[in-house]
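Omission of a single protein chain aside, the complex is shown with its protein chains in their original locations.
Per-chain numbering from 1; labels A, B and C assigned in written order.
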Amino acid sequence: MTRSRLRDLGITIGTLPPGPHNAITDVPGVLVGHATIVRDEPTVARTGVTVIAPHGGQSWEDHVFAAAHSFNGFGEMTGLLWLAESGLLSSPVVLTSTLAVGTAYEAMQRYPFEHGFVHATGLPVVGETYDGYLNDLSTPHVTRAHIHQAIAALADGPVPEGNVGGGTGMICHEFKGGIGTSSRLVACENGTTYVVGALVQANYGARADLCVAGVPVGREIGPDQVPQPGPRPLDMGSIVIVVGTDAPLLPLQCRRLAQRATLGLARAGGVGHNRSGDIFLAFATGNHLPVPMDDPYPLHMLPHGQMNPFFGAVAEAVEESIINALTAAETTTGAHGRMAHALPLDTLQTIMRRWTPESPCTPCY
Amino acid sequence: MTRSRLRDLGITIGTLPPGPHNAITDVPGVLVGHATIVRDEPTVARTGVTVIAPHGGQSWEDHVFAAAHSFNGFGEMTGLLWLAESGLLSSPVVLTSTLAVGTAYEAMQRYPFEHGFVHATGLPVVGETYDGYLNDLSTPHVTRAHIHQAIAALADGPVPEGNVGGGTGMICHEFKGGIGTSSRLVACENGTTYVVGALVQANYGARADLCVAGVPVGREIGPDQVPQPGPRPLDMGSIVIVVGTDAPLLPLQCRRLAQRATLGLARAGGVGHNRSGDIFLAFATGNHLPVPMDDPYPLHMLPHGQMNPFFGAVAEAVEESIINALTAAETTTGAHGRMAHALPLDTLQTIMRRWTPESPCTPCY
Amino acid sequence: MTRSRLRDLGITIGTLPPGPHNAITDVPGVLVGHATIVRDEPTVARTGVTVIAPHGGQSWEDHVFAAAHSFNGFGEMTGLLWLAESGLLSSPVVLTSTLAVGTAYEAMQRYPFEHGFVHATGLPVVGETYDGYLNDLSTPHVTRAHIHQAIAALADGPVPEGNVGGGTGMICHEFKGGIGTSSRLVACENGTTYVVGALVQANYGARADLCVAGVPVGREIGPDQVPQPGPRPLDMGSIVIVVGTDAPLLPLQCRRLAQRATLGLARAGGVGHNRSGDIFLAFATGNHLPVPMDDPYPLHMLPHGQMNPFFGAVAEAVEESIINALTAAETTTGAHGRMAHALPLDTLQTIMRRWTPESPCTPCY
Partner (left out) sequence: MTRSRLRDLGITIGTLPPGPHNAITDVPGVLVGHATIVRDEPTVARTGVTVIAPHGGQSWEDHVFAAAHSFNGFGEMTGLLWLAESGLLSSPVVLTSTLAVGTAYEAMQRYPFEHGFVHATGLPVVGETYDGYLNDLSTPHVTRAHIHQAIAALADGPVPEGNVGGGTGMICHEFKGGIGTSSRLVACENGTTYVVGALVQANYGARADLCVAGVPVGREIGPDQVPQPGPRPLDMGSIVIVVGTDAPLLPLQCRRLAQRATLGLARAGGVGHNRSGDIFLAFATGNHLPVPMDDPYPLHMLPHGQMNPFFGAVAEAVEESIINALTAAETTTGAHGRMAHALPLDTLQTIMRRWTPESPCTPCY
């Protein structure tokens, strides 16, 4: 089955234009790398690691303003105490499987010192979602080597989506989920155009709640059409959302962006279920904070009054990232023969057409 | 022009059943009272006061668990420091005009002591949105007497909506806005049915962003069809959302509900504009905390694992409250001949029909 | 009885040098103004208003980075939602009596628009502590005119302390309390010397808990020596602490300073009693954020690594501000003949000498 990105199906989210790759890598200097682990022996592995690195991978010593928001905290993202205290993201961000957090944490503590970043803080940022339906968790799969592999794979340009990297074993709205990304261009009143990008590791939600551009797609695709994953707690899932921009935002402006990720999640049908870890992190590369530094840093700050289009851009990019994860992910068979079926693309197109009247209007949002 | 509630137009939000009045007053013991101030002399007044009182108006000495969430903080809600510290709502909640906060605050400090509630804290909860487009703010309109009048009007049962009380002068998605309310019944796994109610003072948003049940209603109604209010900063508006339930929730569970109000706002098209005060407060009447008290309070707490339907209920009730504010509010002429036009109900119905295919599916969400 | 400042008694707090006035006004551009209301007819008034204005009183349109911290939230400080969202203090700070919050709020909403600050936010910052023991609260004393009077009195240089302004009726550690201030000079690694100033409205605490430079002064002064105020709940009191610096700090660095005010309060014997509103606000004038602004603001940010001496400076300046409030305040008779006695200065000196061995060491901290 050939998979696709949402826009290539003729379906558009929102009104703002995407960047050239419609990906978080449209933010200059932001790199993404995956390590995908798929094997059936000795135990079934459907898991992996995704790394997002701002400032061209130099963020261990060229800090980036950032902030996090927890929409529902049934999950882990390490490093948030210092992030909140300092407003600084001082490492790349790692997304992986719940049971790989410890391994990833230790690897990310040691990596910078092994690679000459002597001023690293040793407080890694590792997020996770739970892939224990498709991925056999009885034995660890992710090793330090996979973290290194994902870092080595860091690149700009197009970003592989779906069941890759940390998203390999994920399930979203009871379809096969995983990694998705999108971006928007924001033309600011001051004449500058900035980029807002999002990347999600999408592993949450009930099928009935899935919406695409306001259309209740999930309700239109019954289990007779596309089987659901077997019995698993509907609320056992999570979504980690990373938002980046090249605008010169301060940490608390990043927090405003992080909280706006809720809008995109809400539009796609997320409700922050009780056992869902819906953790959002936003960073802004418009300032550089190299360490060590003696003198006060010279910075810029976008006036708050110009943030409105960024809020809309985050909402659109996050919604589209989630749907991109679904349209890119492929039907996957995992541990114990369990299956997660892909969202059927032709069905999606049919539903979208049926719910959109012939009118000059674009779809909702 | 006869106005209506959304459901009376045949339009449904979500899937959960509403309570008997489809209002926050469906939560037993929750009372609502309005004082509406409309006059043209000596200066134009289009303003008022709305009071929401849990525990039958006894909350000054029969505290209620509660929590607040700020989606965007360009606004005031007093009393939140103690609310956050204690988890207690120890007074009714007042919603009014921005420039009436001081008057309402002082009135609410003195009222309980004048009425025998000797254990009141003196830390009132007063929220506001800005009605300076229709309401002439050059002179104060709201007096202590209006606060008393709204308290005297506290009642259960149906709640007047639209341009009443604190909502009298409000504008929402560039239509006439104001007060709206709705409720949902939540059948819990433990066999108990609880009520979730919402009440909004809606004064935010751009027309193009308005959605109803996933349909982009705002974009379909151009300024040629319904004029927009005159030049005013699109982001100069706010929404205060009050959520109540009779479930036995602890304060941090109320915070979970308060944050879920974001979902309903997002579905209706809110993005938390920079100069919007989007402040949400949730309370739970399932426990009583009378003061003074010597012994530990006996309480109950709903297990977190049973909160999922409450999250959906909040989203639905908030979205419907916002739309109810719009369908109830009447076209209003205010200061300097400025007008805010009502959302045309027949047009709304036509749009909804056009965007909903003949199918057994209910609309989005 | 001649009152004094602590240092004039030969008692020193900490090791850092104070600024020229040992007051928050040592921070360039920071002004303080009091309006003191003392009268016996028609009802007894022992109350007032204190205003702290950074950026020479222009902060309505020349915003200042700031943050607040609540050590115990039984109190009100308005305007904190926008302060937290934006990181901006966009008005002077008003400290007054609990029951004057409403009046002060409305006065501060209208004042800027009446004085040409057309870009003011209308979200005033008003803090309070409770003076109902000495001050008859049955009728309001503070009027809009008093707010204006305190603003008109804004000045740099030495700051009147003790029972003046908002501190007029306050009681601290069961002695007469009120307003106190202090400052410290911080020589930064980068060669620049910055000022850290504090101003407190001190109205909290049990006598037995009072310490001065580590010495248990309160325990040494029994009620036989100095009578305590009559029966009042020991925990019915509060302290508002305002910290200012001219260093170029971002909002979250201000939050770090605000939280460090806890250290000074702890050293003086505060424990954050249940019904104490211990609310701290810190601002940094090292950046100017004029409004409106189209282009990104050029800013500077002190590296976090250079903040340690600021933390110590806040602790010292806050502790000394509290003790200055006590050594400056005069014995006061108020409503119903109630008395609050001043801390006796000679006794204080005797105790300090007795607890300090002849040694080259300075006292604790």
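A few remarks follow.
Convention: a residue touches a chain if its C-beta (ideal position, glycine included) is under 8 Å from a C-beta of that chain, and two chains touch if they have at least 3 such contacts.
The structure presented is a predicted model; accordingly, all values stated were derived computationally and were not measured.
When the omitted chain is restored, the residue from A:Leu123, A:Val159, A:Leu199 or A:Ala247 that touches it is A:Leu123.
Touch with the chain omitted from the figure is made, among B:Gly218, B:Pro251, B:Gly264 or B:Gly334, by B:Pro251.
Across A:Ile11, A:Ala35 or A:Val101, the residue that sits in touch with the chain not pictured is A:Val101. When the omitted chain is restored, the residue from B:His115, B:His300, B:His336 or B:Arg353 that touches it is B:His300.
When the full complex is taken into account, the listed residue touching the unshown chain is A:Leu80, out of A:Leu80, A:Met170, A:Leu199 or A:Val212.
In the complete complex, the residue from C:Thr43, C:Gln58 or C:Thr356 that touches the missing chain is C:Thr356. Think of the hidden chain as still there; on chain C it touches residues 71-72, 209, 211, 214-216, 219-220, 234-235, 256, 259-260, 262-263, 266-267, 269, 271-275, 304-305, 307-308, 311-312, 315, 354-357, 359, 361-365. Interface with the hidden chain, as seen from chain B, comprises residues 84-88, 189-190, 248, 250-252, 256, 286, 289, 291-305. Residues 70, 72-86, 98-99, 101-107, 109-110, 121-123, 130, 140, 277, 279 of chain A touch the missing chain (whole complex, contact as defined above).
We take it that only the chains that are shown with their structure count from here on.
Comparing per-chain C-alpha centres with the mean over every protein C-alpha atom, the closest match is chain B. Chain B and chain C have centres, each the mean of its CA atoms, that are 37 Å apart.
Distance between chain A and chain C, defined via averaged C-alpha coordinates, is recorded as 45 Å. Mean C-alpha positions place chain A and chain B at a centre distance of 33 Å.
Across the assembly, chain C contributes 84-86 as residues in contact with two or more other chains.
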